[in-house]
Each structure stands twice: as C-alpha cells, then as structure tokens.
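In what follows, a single structure is set out as structure tokens and then discussed.
Note that one protein chain of the assembly has been removed; the remaining protein chains are unaltered in position.
Order as written gives the chain letters A, B, C and D; numbering starts at 1 within each chain.
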Amino acid sequence: GSSDGGGASDKNSSSGGTTEVKLGVIPIVDVAPVHLGQKKGFYKKHGLTLSMTAAQGGAAIVPGVVSGQFQFGFSNVTSLMIAQSNDVPVKAIANGVASTGVAGADFGAITVKKGSAIKSAKDLEGKKVAVNTLKNINETAVRESVRKAGGDPSAVKFVELAFDQMPAALDSGRIDAAMVVEPALATVKGQGATEIASSLVDVAKNLTVALYFTSNQYAQQHPDVVKKFQEATAESLAYADAHPDEVRQIVTTYTTIPAAVLAKVTLPKWPAEPNRASIEALEKLGEQDGLFKSTPDLDELLP
Amino acid sequence: MHASLVVSGLRKVYEGSGRRVEAVRDLTFTVDAGELVCLVGPSGCGKTTLLKCMAGLLAPTSGEVLLGGRRVSGPPPGMAFVFQEYGRSLFPWMRVGENVELPLRQKRLSRARRGELVADALESVGLADAARAYPWQLSGGMQQRVAIARALAYEPEVLLMDEPFAAVDAQTRADLEDLVRRLWRQRGITVLFVTHDIDEAVYLGERVLVLTASPTVVREQLKVDLPEERDQLRTRAAPRFAELRTRVYEQIQAAKRGEPVVEDAPPPR
Amino acid sequence: MHASLVVSGLRKVYEGSGRRVEAVRDLTFTVDAGELVCLVGPSGCGKTTLLKCMAGLLAPTSGEVLLGGRRVSGPPPGMAFVFQEYGRSLFPWMRVGENVELPLRQKRLSRARRGELVADALESVGLADAARAYPWQLSGGMQQRVAIARALAYEPEVLLMDEPFAAVDAQTRADLEDLVRRLWRQRGITVLFVTHDIDEAVYLGERVLVLTASPTVVREQLKVDLPEERDQLRTRAAPRFAELRTRVYEQIQAAKRGEPVVEDAPPPR
Amino acid sequence: MLRALFVVAFPALLFVVWWFASDDSTDVYWPPLRTILRTFPDVWTRARLRADLLPSLLRLLAGYTSAAVVGIGLGTVVGSYRKVRAVCEPVLEFLRAVPPPVLVPVIMLFAGIGDTMKIVVIASGCVWPVLLNTIEGVRAVDSVMSETARSYGITGPARIRSVVLPAASPQIFAGLRQALSIGIILMVISEMFAASNGLGFTIVQFQRGFAIPDMWTGILVLGLLGFLLSVLFQLVERRVLGWYHGLRDASRRSP
C-alpha cells in the first residue's frame, strides 16, 4: 500500500543521508511513475525518500501542501490555475501526466451507453453529462469537444459524479453520457459503451493534464530539495513512459484494480516536461468558461 | 351479568436483580358477584401483588384467578383498578378531565355522555374545579381522588381499589367511603378494597379478609354482620362495630407475630 | 442548640400552565425548639406547600420562615424531610441501604458509623432484610418506611414529616408513632408532623395545628394536654383523648365547610 | 434583562475574539473575519438564496420529516416488543455504522441521482437519533402508567397515542433535536454527489474552487440555518412538551 504517510517524521528529517519528503497523491494510474521511481531508487539516488499519502482529491492535498504538511502534491492543471488565481500560493514543479494525444485511444473519453442515439459530441446538447468535478478540467474538455463538433456547450446539462459511480449511472440511463478516465473507462467499455469523443485530445494536442506542485514558500526555502525532486521525477516519468509493463505491475501495489480491467486500461503519457502550449490552450478555455477569478500567471505557476 | 372472583392456589414469586421474594404463597378465596370485600394485612404481605394478579396485570407463578368462571389472563373488560401509587398512575401530559375521560373514549361512549360522566365523577370526589389542571399541579390527596374519579366514571362491574383513601383527610375519607358504599349498592358491582384502616375495613365491607405476613395465606375471613344501611356516626358507635374491629385488630397482630392460623370461625357475639 | 421555627405571614401562590392557585394565604405560627407539633387540614389546603417553604425548598410568594432566628432561604443543615411522594423521593438507582446512607455520606461520617446508623434505622422500621433490595422491588408501605428510615438515620435536629405513615398498616403505624415519640423525647428534636389521621395527631403531638381549606390560614392551635408518657392502648382510651379528638374533628369539619375562624381558645375541659 | 445580556454576551465575545485573532491573517485558508463578512453579501444574494438555499431547505424538510415519521413509527414498534427488537437491532446497528459518503453510491443505485436520492440520504442519517431515542423512551415508560392503561383496556393505537408516545416524548424530542443538525450535515453531504444546486453543493464548489472566503460564508450560513431551525424547534417543543416543562419546573421555582 501507499498509505504509509502516518509516521511522525519531521518535514525534512534526514535518514541515512536522504531527505524524507511527503507527497500527496491520488491512488490512480496517473501517479505510477513516482511509485515506480521510488521502487527503482531514482529518488534515493537524488537523496530523497518519498512518503506517499493517498488522498481523495485536491480538497485534501492542496491545503496539505500549502500548510507544509506535505512538501509536494499531485493535482490537475486546471485546479492549480484556479488555486493560483485565488492567491493560493502553489507552484508547479514537475510534469505529472499527459493525454496520449491519440483520438480514440486516450485514457479519458466521453462515453455513451451501448445503443445510445448520441453519436457525436454535438448530440450532447440538452443531455445530461457526468463529469467528476464541475467547473474543472473535465468540464472544460467536454465543452471543447461539443464546441468542436459544432454544438453549443451551454446547452449541455452537467452533473457531478465521481468516476467510480459513472459506470452504474450510465448503465441505468440516469445520465446520458459520462466523461470517464481509466480505470472506469475500461469498465464502461467492458459494458459495451462507446466513446464519442476524446475530449482531452480535443483541448490540445498532447495536453498536460496534471502536475506535481509545492507551495511557493517551500519552493523558495528549499530550492535544493525541489531540484532533486524535479530531477528524480523527470527520470521516473521517462522510465515509466518507456516501460508500460512495469507500470501495470506497480499499479497493482497501490490500487486494487481487478486484473482483467487493468489489462485493458489505456495508459497515459508521461513526458518529462509539461507542454506549455497545451496548458495555455487549457487556460484560454477555462477563462472562456469563467473558471478563474483572475487570469492565472503561467510564468509564475509553471516550472 | 356481574361476575364472581375466584382465587385458587395463587402463588407469586418475584425474581430478578439478585432478589427472590415469595410474595404470595398460597391464596384461595372467593368474592361473590356483587359483594364488597375488604382486604387487610401487614405492610408488604402481598396485597398489591394479589390485586394485580386478579386484574390480569401480573402473571401468577402458579394458581389461577377466575372471573365469572373464566380464567383471567389479561385485564378483563369492565374492571377498574385504583392503584396504590396514585401519583404515577395519572398521566402527567393530560389534564385531570382528560385523565378521567381517557378510559371512556376507549369504551366508545359519545362525547356528551363522556362529558357527563367526567363531570359527575369529579364532582363526587370534590374536584369539580380541578378538571383543567394538570395532575402535578394538585396535592397528593387531590391526585388520589382523581384516580378514584377515573375508576368511578368508568362504571366498572368489578372494582379493585388498593388503599384508595390513604392520602385524603378524615372528612373526605368518610365522604368517599359513603360514596363507595352507595355506588356499590346502586350498581351492584363487585368490589375488592385494600385498606390499612381497620375501622374502614369493617365499616365498608360485607366481609373482611385478613392476610398473614409474607409468605402470605388467608388468615381469616370475617363476615361483617352490620346492617346494610351504614352511617358514619351511628355505625361506628355500635357495639358490634367495636367487637368486629377488635377481632380484626387481634388477627392482624397475630398475623404480624406469625402465629398459626386458627380455624375459620365467626367472632363470638 | 435546637432551634425554633417561626412562620410569619407566609403566602404562596402557584402560577403557570394557565392556572393560578393561592395555596397558602397567610400563615403565622411558631414551633418551639424541641416541640412536636402536628398539622392537620383538609386535602389540598396547602400543608405540603407549607412544609416545603419551611424546608427552604420552595420560595414563598411573601412572608418568611425563620429557623433559630435566621431566615430560611435554602435547605438548612440538620433538617430532614419525609416527603408525601415517598415513591419518587427514593432513588431507584440505589439500593435501600444506599438510599438511607447517602445523606450520611454527605455528613462525612465514618464508614463504620454510617453502617451502624443505616442498620439501626432500617431495623427500627422493620426493614432490616431489605437493605440490598431496590426501592422498586418493595411494596408501597415498605418504600414509605425506607424514606422514614433515611430521615431517622440522618439524626436531624428538625424533622418535617408529610403524611409519613399513610401507606403502612395499623400495627406498623402504631409502632412507628411510638418510635417517633421516643426519638423526639430522647433527642429533643423539633418535629412538625402532617397527618390526616386525627387520632394520630392527638396521640403524637404536643400541639395540633388545624388549617382551614384553601386559601389557608391557621384555624386553631390546640394544646394536647395528655401526659408525656403515652401508650397506644391507655392513652387512646383516655376520656381526654376522646375530647381532644372530637374537638379537632369539629374544627376540621368547620374548616371544610368554610366557617369563620373562632378565637383561639383551649378546648373546654 | 440580565438573561438577555447573557444570551448575547457569549456569542459577541466569540465574534470579537475571531475578529481580532484573524485580523492580520495572511493564510489563504484563514481569511480575516472582515474579509469573510465583506464577501458575504456578494455571495449570498437574493438570487443565490432562491437558487441554492431553497432547494436545500426543501430537501432537508422532506428528509427530516420522513426520518421523523419512520424513526418514531419504527422506534415505537421496536421499543414495544422485545422480540422485534432482538431481530431488528443487529441489522439496524449494521446499517447505522456505514458512513454516508460510502453509502451514497449504494443509495444512488436504488434511488437515482436526483432529489429522491438526496432526500433518502438525509433521512437515512436523521433517522438514527430519532429511532434510538424513541426505542429507549418507549422501553422506559413507567410501569404503573402502562399498567393503568392496560387495566382500563387502553390498548392498540389508543395506547400508543395516549400513553406510549407522550411518555416517551421527552426522549423522542432529544432525538429530533439531534436529527435536526445531522440533517443539515447530510444535506451538505448529499449535495456533494450528483448535484447542481444547493447549499452543500455551493460550499463544496467554493472549497474545490479555492474560493476560501466564500466557503467560510457558506459555513456561516450553515451555522445560521442551524441556529434558526433550532429556535423554531424549541418553539414547537415548548408547545408539545408544555406539560413536561411545567412538571419539571414545578418545584424549580425555588431559591
């Protein structure tokens, strides 16, 4: 398991020449590289020991990082931009995860029930579409898919539903479509659902979806630790990207995804660097949808 | 219509919380239909227990109670009970009038008839003014009279009263005694009356049953051969009255001392 | 050491839940230190109210109560109260022995002394066996005797008793009466005793106070000029006893009828 | 007068403490009270109250009422019959321990994702204090009172209505009181799932959107709502339990 962050370790306690840092993550495939990097000794090589805590989402991770309870955290890009626009002192430091960039073969997609009359994103007008969080990256992505398909995104009825509840809701017809990511995507596909759009691809080519971040304060006070983390993470991302089988293997150590599902899961991309252009595109769309209180300062936010 | 009460071989043992009490050992007696019997006995001898068994509120350990030939296994209709713990037997969320009226509603009497019965009953115990008060706004004696009024308004065929006049003053007590005798004669009801007051037992009853101390049996059954028509002043002053009360007194004292029960004989004249 | 009780101009009006009752209108009387006074009056006339005011449990609407010259504003130490609602005044979560012992712990008596006092008190009311029972496992009369035992074990200087013998049988009652008189004489305590039994009032008291019906004032104060040494048989048979009881009876009946109060005079000899 | 002073003094003190303690806070999560109060009118506009507060209140009302009905009804039955209690208690205790955030997805399977689900979630949480207190209150009905009722043939519905429920009502009200605040809590939790409006939804959106002062105003609204509902509750209780308060106060008018 990954939930071994309960130790009473101090922020920077050194043990055997390595610095222990706490990392707030979500127990999903996306964070496989850090687990893998930890296992492969990439962090150790840079003098870091990761202590990972799996939280449910940003509501717990961001305040944890801001208050210094965690040194680093994992968050989607839109959330980070929203946080920054609200003066939450966060700073992205390493790439997290990116879309595969291949329409029809991404790790997230808009899906409809088998036999649904909805054939394209345009047909979502007037329909009920589930996203995991309203006014966040997935809603932006769905809106863009609708727009690109020639529809009016403001005519879509969004409803907030956790990924894991989407298969049942879609199957029972309580929602018309769902913006799902892995492993729920593999599950709905197993139910015979069809993908009608790869929204993340629609936002931008090779969209950077999530980033590792720290607090401004920590970044200023411990540039050395941050640097080590960046280097080790870059190495881990590259390794994970190149070794999909090892990724599928490491995922079983911190999730309980059933083997049959895991085999069908489409892995994301883990480029070593964030794709600035894609983030700018995401920022534009977010701005257009009124997500931000003030325009996020990407120079300030991004590494 | 009115039914006799037969108690045969009644035994009641209380068990629980680390205490076992044989409250009643073996009681056998009969109250004829339309009879008024008074029950006396030392404190804690099992009078309340006996009454509750007779009312079908408590299951006897062995033995049985027959009412009109039918075994009592739950509260029979047409029977009213005046509890010794009068305070706790009134419902504090109901006003006095409602307390008296409640059983009548259960009898499905008309509203008008209920109102009449309630008013009459409260009037007869001297509480006509208190109908709108809550029980806890009344004095102890007044509460006890409410409980009596409730039983009277119910127009029972069998009336079981457990020390019903313990908390009222002497004058009220005398009035209530006369009320009970009057109702008994008018309505022909069967009454079993528990009291600690020997004079009261003799004055009221057609027969006085004396119980022994626990474990309880019937010590004596005394026929009260005073005239039907009784009067607080004259009856109580009668020499026969004095004889009877002395007899009962002696029996109770003997019961308390635990003397063996003598044969059932009428007191000497 | 023992203190007199002075009640002056006491008035108590109950208000609330849509009812206003002037329970006590104007009471003025004195109980001397070491005196045993009995209080009689019609049901609901305010005896309990008066006692609670004297015990500092109820704030009078006007007037005051002085104990040993000091105004009573809360329960004074060294005073014991036997409540009319004996059942509710015992704590159901404590065994009988614990109920009796509790006030003694408050007095910080040693464990041994407490045990002794509890045993003696229970013994004297005839409940030595029941120490380990819970109050709700006892009969009504037994519960009442527990409440009395608690007051006796407390060794009070002032004892207020509100119909304390209402639920016990005649023989036990006589025994308890003698017990109260004996303790009163031995310990020189001040006793105020409410009862409905006129004979009891005359037998027990040095003085009998008769209250009128509500709104209450003192109707009569009667000195009981019977010898100190009293005896259930002889005293009650004495002609003077009969005179006194008749006098009290008349006064109560007059009180109930609401006749004007006559001047304070001793009964004719 | 003095009483009124006491009633306002303590909250006022807390307010002052909060005001000054937070006054120069730069922590985004602990904004100065000043900022929160300044944000308040901008956030809780009339339109928002209609759009978010009203649907929440209606769900709360529906959920709370059904919980009260089910809790009192079931509690009376379970409390009255020892055997029924023995059969039901383990299952009830099992269900009671399941946390609403995990329970909601299960409820969604049966009740959909609309208002029905939210009402069921609210009811499923509120019902416990009412149920438990009703069971205990019914079990504790004074033996002399229930014997009195039995001896007068007051059985069945009349017994429940005239004896059992009034006797248990002080304790039932303790449960209803508890349920009120639990209802508000579950209203928030239910609106974290598949919602598009409501007080809980709004607060969670603020929280996820890092609009921290706005989130604090939402917490204030929840508190105010709880306070107002409890005042309302007390008015009802004073009426229904008038006899009880009278009885308990009877001798407390002492020095």
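To be clear about the criterion, a contact is a pair of C-beta atoms (placed from the backbone, for glycine too) under 8 Å apart; a residue touches a chain by one contact, two chains touch by 3 or more.
Here, contacts and distances are computed from a predicted model.
Asker: Missing chain's UniProt protein name, "Dihydroorotate dehydrogenase B (NAD(+)), electron transfer subunit", "phosphoenolpyruvate--glycerone phosphotransferase", "ABC transporter permease" or "Protocatechuate 4,5-dioxygenase subunit alpha"?
Answerer: The missing chain's protein name, per its UniProt entry, is "ABC transporter permease".
Asker: Just list which of the chains on display the missing one touches.
Answerer: In the entire complex, chains touched by the missing one are A, B, C, D.
Asker: Out of C:11, C:25, C:88 or C:187, which is the one that touches the chain we can't see?
Answerer: C:88
Asker: Which one, D:16, D:140 or D:236, makes contact with the chain that was left out?
Answerer: Of all options in D:16, D:140 or D:236, contact with the hidden chain holds for D:140.
Asker: Among D:44, D:128 or D:243, which residue is in touch with the absent chain?
Answerer: Residue touching the chain left out of view: D:128.
Asker: Among A:108, A:183 or A:268, single out the residue that touches the unshown chain.
Answerer: A:183
Asker: Thinking of the whole complex, not just what is shown, which of A:70, A:158, A:213 or A:229 touches the missing chain?
Answerer: Going through A:70, A:158, A:213 or A:229 one by one, A:70 is the residue touching the chain not shown.
Asker: For chain D, which positions touch the chain that isn't shown here?
Answerer: 2-3, 6-7, 9-11, 14, 29, 82-83, 86-91, 93-103, 105-106, 109-110, 128-129, 132-133, 136, 139-143, 170-171, 173-174, 177-178, 180-181, 184-185, 188-189, 192, 200, 203, 207, 215, 218-219, 222-227, 229-231, 247-248, 250-252
Asker: Under the stated touch rule, tell me which residues of chain A contact the chain that is not displayed.
Answerer: 1, 3-6, 8, 22, 24, 26-28, 53-57, 59-60, 62-64, 66-67, 69-70, 162-164, 167-168, 171, 183-184, 186-187, 191, 254-258, 261
Asker: What does the interface between chain B and the hidden chain look like in terms of residue numbers?
Answerer: 14-17, 58-59
Just so it is clear, only the chains that are shown with their structure count from here on.
Asker: If each hop has to land on a touching chain, what is the smallest number of hops from chain B to chain D?
Answerer: Counted as steps through touching chains, the separation is 1.
Asker: With chain centres defined as C-alpha means, what is the inter-centre distance between chain A and chain B in Å?
Answerer: Here chain A and chain B have centroids separated by 83 Å.
Asker: From the mean C-alpha coordinate of chain A to that of chain D, what's the distance rounded to whole Å?
Answerer: Computed from C-alpha means, the inter-chain centre distance equals 37 Å.
Asker: At which residue positions does chain B touch at least two other chains?
Answerer: 85, 88, 134, 137, in rising order.
Asker: Show the residues in chain D shared as contacts by 2 or more other chains, in ascending order.
Answerer: Answer for chain D, listing residues that touch two or more other chains: 243, 246, 250.
Asker: Considering only which chains touch which, label the overall pattern as line, ring, star, complete or other.
Answerer: other
Asker: For the complex, which residues does chain A have touching chain D?
Answerer: For chain A paired with chain D, touching residues are 57-59, 62-63, 66-67, 79, 82-83, 86-89, 130, 133-136, 157-162, 164-165, 168-169, 172, 174-175, 291, 293.
Asker: Sort out for me which residues of chain C touch chain D in the complex.
Answerer: Result: residues 16-17, 52, 56-59, 73-74 of chain C touch chain D.
Asker: Show which residues of chain D lie in contact with chain B when the two form their complex.
Answerer: By the definition above, chain D touches chain B via 142, 144-145, 147-148, 150-154, 158, 162-163, 166-167, 169, 243-244, 246-247, 250.
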